[in-house]
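Please find one structure pasted underneath; my questions will follow.
Removed from the display is one protein chain of the complex; every other protein chain stays in position.
Lettered A, B and C in written order, each chain numbered from 1.
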Amino acid sequence: MFKKLIAESMTKSPWIYHVNTGSCNGCDIELVACLTPRYDVERYGFKLAGTPRHADIVVVSGPITSQSKDRLIRTLEQVPNPHCVVTIGSCPQSGNVFKGSYSVEAPLEKFCEVDVAIAGCTPKPEAIIEGLYKAAQILKKKREAMQ
Amino acid sequence: MILVNYIVSICLIALGLYVMCSKRELIKIVIGMGIMDYGINMLIVSIGFHENGTAPIYTLADIINGNLSFFVDPIPQALTLTSIVIGACVDAMALSLVIMIKRRYKTTDADEVRRLKG
Amino acid sequence: MPEFVSNLLNILLVALHVLVFPGLLFAAVGGLLLAGIDRKVLARMQRRVGPPIVQPFYDFFKLMGKETIIPAAARPGIYQAAPIIGMVSLSLMMLFFPIFGHSAAFATKADLIVILYLLTIPAVALIIGGSASGSPFAGVGISREMVVMLGYELPLVMVLLTVAKKVGGDTMTFALEDIAVWQLANGSLLFHWSMIPAAIAFLLIIPAEVGTQPFDVAEAETEICEGPLIEYSGAPLAIFKLNTAMKMFVMTALFQVLFLGGIDLGKYWLLGGAVLFVISAVLTVLCMTFIHAITARLKVEHLFKFYWTVVAGLALVSLVLVWFGL
Partner (left out) sequence: MIQFYEHFPVISVMGLFLAAFLVEIFGNKNKTIRYGISLIACLAAAAMTLYLIIPVFRDGKIISYWMGGWAPEGGYAFGIGYEIDGLGLFFGILTSITFLMSVIFSKRYMERDAHLGHYYTLFLMLAGSVLGLVFTGDVFNLFIMIEIMTFAAVALTAFRHGKHPEALEGAFKYLVLGSIGSSLTLLGVALLYLSTHTLNMAQISALLSSQGFKPTTLFAFAMMLSGLAVKSFVVPFHTPAADAYATAPASVSTLFSGMVNKAGIYGMIRLTYILFRVMDRESVMLLLALIGALTMFVGVTMALAQHDFKRLLAFHSISQIGYVLMSVGLGSVLGLYGGLFHALNHTLFKGLLFLTAGAVYYATGTTNLDKLGGLAKRMPATTACFLVGAFAISGIPPFNGFASKWLIYQAAYEKAVQSGNFVYVIITITALLVSVMTLASFIKVTSAAFLGQQPASLKEVKEVPFSMQLPMFIMSALCLICGLLYRPVLTYLVGPAVSAAMDPSAYIDTMMGSGYAITHGVLPSSMGFAMISAWDPRFWLLLFIIVTCAVTLVAVSDARTRGPVSLPQPGETDAKHATFFGGEKSTHSHVSGSDLFWGFKKDLKGYFHVIGDLHSGRTNDYALWVVLGVTVIMLFTFIFLS
């Protein structure tokens, strides 16, 4: 019973840790917009966490600059299992307009497994919410797979 | 006569305290301790003193003849002796500490000997 | 041996008290519900939909299911024991309160001081746990937590002494039973005008004790990454979150016992008591939520000054008034 409860809770209270890897702040603002009264992701239990140790979903925005690559990987290591990685916007997915630059390391798939990728430059808040919601479902599957 | 003793001893005590509070030189502080000690010793001796009293030593003849007189209380004198000895030891100890301080701090000024503060 | 059996039964009864009612389970469920209400009402005040009221339960169970990472710089024993010690002391504290018109499971003649000290244990557990995690952010967090504690302790002490003086008169009493009896005879302390400043002071202490805005300097997630909790994850973190919720519950219960114990329910004591308890707990939490919704986080030095001037001043006013028999 407890197992089921825990698995169920995984989808209901995903905490987000947001990493900006050289983003233009467009995606970051849209993510914050999701918390505002208009969209209010907190009704699904989403919450911004202050440290990766508390996080369930790590949201990455930006094209992974060389400077931020090591920091990003280290931070992703520190997140306890089960956890999901979600990318917002086209930058972490493909590099977007920065592709080919000497200082950009996108895509993120090179370094870790990405569970959900939300495309767009920038994606609408509705898209972000849907992506996060899907990530929460994946979280439950990962939790069940852990046992 | 005896009043003078009391006044002088109180003055000595006050003087000792004054020296300890105002003189920056460590040796002088030790001297202040000594002065205070002397004042107290003098006070104790005066407490036991009676004018025209004799020494508290009697022979059998004195008792038989009945010429027992008023005698000086011996206990304060014993106390004074003890206290003088102790005072001397304390002074010696203090002076030896001052010597060591001079060696390590290169000074005997109380203003400089203050690494422990706050 | 009948004596042995009765002893055993006694122990079992005590265990039941501690673990189920009014101890751990009751306080945990109540606390999580109150936390849920707090979040919901806060959301409504900000014109949001807000999470469901049972959201804190989801958070708790989710955290229980997560991996617990023990950092290399941490001291594993202290790190894992700290949250449990805090939880134990909080569930023990509930045993002192005469709630629902029930008499308390533990009644001593100096409850108030015991409670004062038991209230410090969860904070100490948080501090020691945070310190044991070895993170410099936690170091800053524990420093702030301690300053908050120094801040609210002075007014709290004054409030408790005021209550003791008001109830005891010329005889000293620190017993919650006596306070309950006195209030039944003379009406709730909240409705004695000389006690109103003390009650306000106590209401202002609750947010600092629980650590909600504007007094959440210790766990400021935006500046020092959750402070003492920075390295915690999984089950210990879940228990720390539970502790926060339980603290809220304990403080509202304490407010109810100290200031609202004067309503005589006659033969409906059980039902009426329960309803009253719920209402007063929710009202107390609403006061807290209200403050939360309209303020931003204070700086730590402002917080300290606020408690030692405004709140302590309020408590002092009451103390002096009560001292002169008003």
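The rule we apply is simple: contacts are C-beta pairs under 8 Å (C-beta built on N, C-alpha and C of every residue); 3 or more make two chains touch, one makes a residue touch a chain.
Please read all numbers here as calculations on a predicted model, not as lab measurements.
> Indicate each shown chain that the hidden chain touches within the full complex.
Checking the complete complex, the chain left out touches A, B, C.
> Which of C:146, C:263, C:278 or C:293 sits in contact with the chain that's absent?
The single option touching the absent chain is C:146.
> In the complete assembly, which of A:75, A:93 or A:122 touches the absent chain?
The one listed residue touching the chain not shown is A:75.
> Can you list, in ascending order, the subunit C residues touching the missing chain?
11, 14-15, 18-19, 24, 64-73, 75-76, 78, 84, 87-88, 91-92, 106, 108-110, 113-114, 116-118, 120-121, 124, 127-128, 131-137, 139-140, 142-144, 146-147, 149-151, 153-154, 157-158, 161, 164-165, 168-172, 174, 225, 230-231, 234-235, 299-301, 303-305, 308, 319, 323
> Contact with the hidden chain only, please: which subunit A residues?
2-3, 6, 19, 51-53, 68, 70-75, 77-78, 80-81, 146-147
> Residues of subunit B in contact with the chain that isn't shown?
For subunit B, the residues touching the absent chain are 13, 17, 20-24, 26, 29-30, 33, 36-37, 40, 43-44, 47, 73, 75-76, 79, 82-83, 86, 89-90, 93-94, 97-98, 100-101, 104-105, 110-111, 113-118.
Quick note on the criterion: only the chains that are shown with their structure count from here on.
> Hey, how far is the Cα centre of subunit A from the one of subunit B, in Å?
Averaging C-alpha atoms per chain gives centres 84 Å apart.
> Could you give the separation in Å between the centres of subunit A and subunit C, each centre being the mean of its C-alpha atoms?
35
> Can you list the residues on subunit A that touch subunit C in the complex?
Touch residues, subunit A against subunit C: 2, 5-10, 12-14, 37, 40, 42-45, 48-51, 53-54, 56, 78, 80-82, 143.
> Can you list the residues on subunit C that touch subunit A in the complex?
Checking each residue of subunit C against subunit A gives 39, 43, 46-52, 55, 57-62, 64-69, 221-222, 225-226, 229-234, 237.
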